[in-house]
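Dumping the structure here so I can ask a few things about it.
Every protein chain but one is kept in place in this view of the complex.
Chain IDs A and B follow the sequence of writing; residue 1 opens each chain.
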Amino acid sequence: MRKVFVVLIIMFVVPAMVYAAGPPETEWPDPDETITVVVPFGAGGGTDLIFRELVEEMNNHTEAEIIVDNIGGAGSATGTNEVLSLPADGYTVLASGAHTVTATLQGLTEGYRELEGIIGLNWDPFIVAVHRDSPWESFDELLADAADDPEALSFGNAGMGGATGVLTVGMNLHFDGVFNVTPFDGGADLIANFLGQHVDIGVFSQTEVAEHMNDMRPLMIVHPERSTIPELSDVPTYEDAGYSDLDVPFGSYRSLSVRAGTPADRKEALADIATQAFESERFQDYMRRQGLLPEYSRLGELDEYFQELEDLFYPILEAADLLDD
Amino acid sequence: MPLVWLAFSIAYLVFSLSIEERRMPGGDWDPGSTALPVATAVVMIACSLYLTLKEYLTNREREKAAAPGDRRAAAPQTKPRRGAPAHSRSETAADPRATLRLSMLTVAVLAIYVAGFRQLGFVLTTSALLFTLTYYYQLGDVRLRAVHVLLRHGGLGVLATMVVFYLGVTALRWSRYFGRIWEVEILRNRAFTAFLGVLLWAAVLLPVFLYVKRRYLDGVPREAEQAQERGPSEINERGVVYRAAAWRALMIAVPTTLLLYLVFQQLFRVALPLGVLA
Partner (left out) sequence: MIDVLSGVALITDPGTIIWIMFGVCFGIILGAIPGLTATMGIALMLPVAIQLTTATGMAMLLAVYSGAIIGASIPAILLGIPGNPNAIATVYDGYPLTQQGRGAEALIAATVGSFVGGIGSLLLLGLFAPLIARFTLRFGPAERAALALVGLTIIASVSERRVAKGLLMGAFGLSLAFLGPDRITQTMRLPFPSITTGTPLANGIQLVPALIGLFGISQALYDIDRVRSGRLTPPQVSLRGSIPKPRIFLKMWRLMVESLGIGTFIGAIPGAGASIAVFLSYQRAQRTAPANAASDAPELGSGALEGVVAPEVANNACKGGSLIPALSLGIPGDAATAVLLGALLIKGVVPGPQLFVDELPLVYAILFALLLANIFMVVFQVVGIRFFPKVLSIPIYILLPLILVFSLLGSYAVEGRAIMAASFNMGVALILGVVGYFLKKHDYPIAPIVLGLILGDMLEQNFRRAMRLARGDYTVFLRSPIALAFILLAIASIAYSVRRARRAKAAAGEDDEE
């Protein structure tokens, strides 16, 4: 009996010891390892598609394999919390952005307070639109009707916790609460209800509007510049529409972050890979086609940019009674 | 049972009242964040009150109906009506106390599994769970006398699984490493390396299993079956049955754990925690 055990232990443990060392590690990222970019939203959504495009390009700039993982839920808090629960070794990267700021301010996650920036990517400005069958041809007309009978017109967003929620609440504040802000269950739900005319006004991303040009009448783009998408290039900016004092977040902002405490050289390496991908002809072209506006920042700059975002979002979330208290 | 539900419903009512009541800013038309939970709690309380009352009345009626002295008939009848399988359960000759012990063991082991999964890792917890359950299910009862065999063989099984697993994983790392420096693409292919790993595992495990089977299992089953036939209380004292059961459990737990890892992690990309192996 005992002999068997000894034999077994020798058989198993000795080769294990020999192998345990593993291949030598020379550089970072280890070419045999996988870097995971966690997208805190479901597969197939707008944010997911942007990061998939970026990751595909990133794979051309490193030997390590880079993959996308979708961990959706609770706004973007579930995915963010997962990243914060994994080791700060640079092998897990979060697709962060404006959603990270809103989730953090709502107290759903420690969020950006426990994250450090790699690079900032772009803004995806939102468009305010009404149904083609509706009478309003411009935002002025819409606002005039809304002011006549406050809260009669419903203004739909894709969920109070997200970027569209912040935008609608912010706009409603600015216009003295003339709209009936109503949250829906995500972008797809909002579009379905909008196309069925159950809600009067909606806020959408440019690609969503471009897809539904037959049914949507874009009134203005909430950004100082016009869209780079040809079909949407004649949509007035909020300044063109005469509301230059409208001080709300433009849309959704996207960036890459890692958990705080990741070694500086690894962050540098990641930022190099991501920057090369960002600057590639292919990704730049992709952003132009999707109407995404580049807003590049690197490492420390991104951390500062997050601070600015917090200052911008805080009063709006406070007014919407969404802050963590 | 209705009383348990009554308690739960009241607790839920207290909870739903404790939720912060928030409405959307603007008009006061939203019923608010507590409305439906409170309504649900009220329905639950009403239903469980009704059921409690009904059970009480039924019991009292039975008590009255039963002849004085024959109190046992008054026991509440909670026999499952449906869900009882088509073929009779009586054929199993189950000893309810042994079943209870097995159930408690099962729940306890599962709870430990869930609690330790993240920290201890998939390989350790899964092999231990499979071993323990397979072992005791073979014995048909939870016996303290059988524990030392469980600990010894189970420990061996878990250790073996971890070592074999580690071997495979390290071999794959080397394979990818050489694949890269020699520029042999196939050595870096995920499916191919997974296949290599299986071969390696099989090469290590098969001879050991054949040996174990010949040494400990062939010939034993007859003895074990006789012991079972004599009834659960007669499980033999010499521990031959225990040992045979343990070896069998081990031969199931080790490869199953490795296979599950392959299916979930390699095929379906589920991120299984490595725990202590990391």
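Here is the rule we go by: a residue touches a chain if its C-beta (ideal position, glycine included) is under 8 Å from a C-beta of that chain, and two chains touch if they have at least 3 such contacts.
Just so it is clear, the structure is predicted and the values come from calculations on it, not from any experiment.
Visitor: Among the options A:Glu27, A:Glu211 or A:Glu225, which residue touches the chain absent from this view?
Guide: A:Glu211
Visitor: Of A:Met58, A:Ala77 or A:Val235, which sits in contact with the chain we cannot see?
Guide: Looking across A:Met58, A:Ala77 or A:Val235, the contact with the absent chain belongs to A:Ala77.
Visitor: Quickly run down the residues of chain A that touch the omitted chain.
Guide: 38, 42-45, 48-49, 52-53, 67, 69-71, 73-74, 77-79, 81-82, 85-86, 106-110, 151-152, 154, 159-161, 180, 182-185, 188-189, 191-193, 195-196, 198-199, 207, 210-212, 214, 321-322
Visitor: For chain B, which positions touch the chain that isn't shown here?
Guide: Chain B touches the missing chain through residues 1, 5, 8, 12, 15-16, 19-24, 27-33, 36-37, 40-41, 43-44, 47-48, 50-51, 54, 58, 78-83, 85-87, 89, 91-96, 98-99, 102-103, 106-107, 110-111, 113-115, 117-118, 126, 129-130, 133-134, 137-138, 140, 232, 252, 256, 260, 263-264, 268-273.
Operating definition for what follows: only the chains that are shown with their structure count from here on.
Visitor: Go ahead and note the Å separation of the Cα centroids belonging to chain A and chain B.
Guide: Spacing between the chain centres: roughly 39 Å.
Visitor: Which chain A residues qualify as touching chain B in the complex?
Guide: 4-5, 8, 11-13, 15-16, 19-20, 22-23, 31-32, 63, 151, 160, 169, 172, 177, 180-183, 319-321
Visitor: What part of chain B is in contact with chain A in the complex they form?
Guide: Per the touch definition, chain B meets chain A at residues 22, 24-27, 156, 159-160, 163-164, 166-167, 170-171, 173-174, 176-177, 180, 188, 204, 208, 215.
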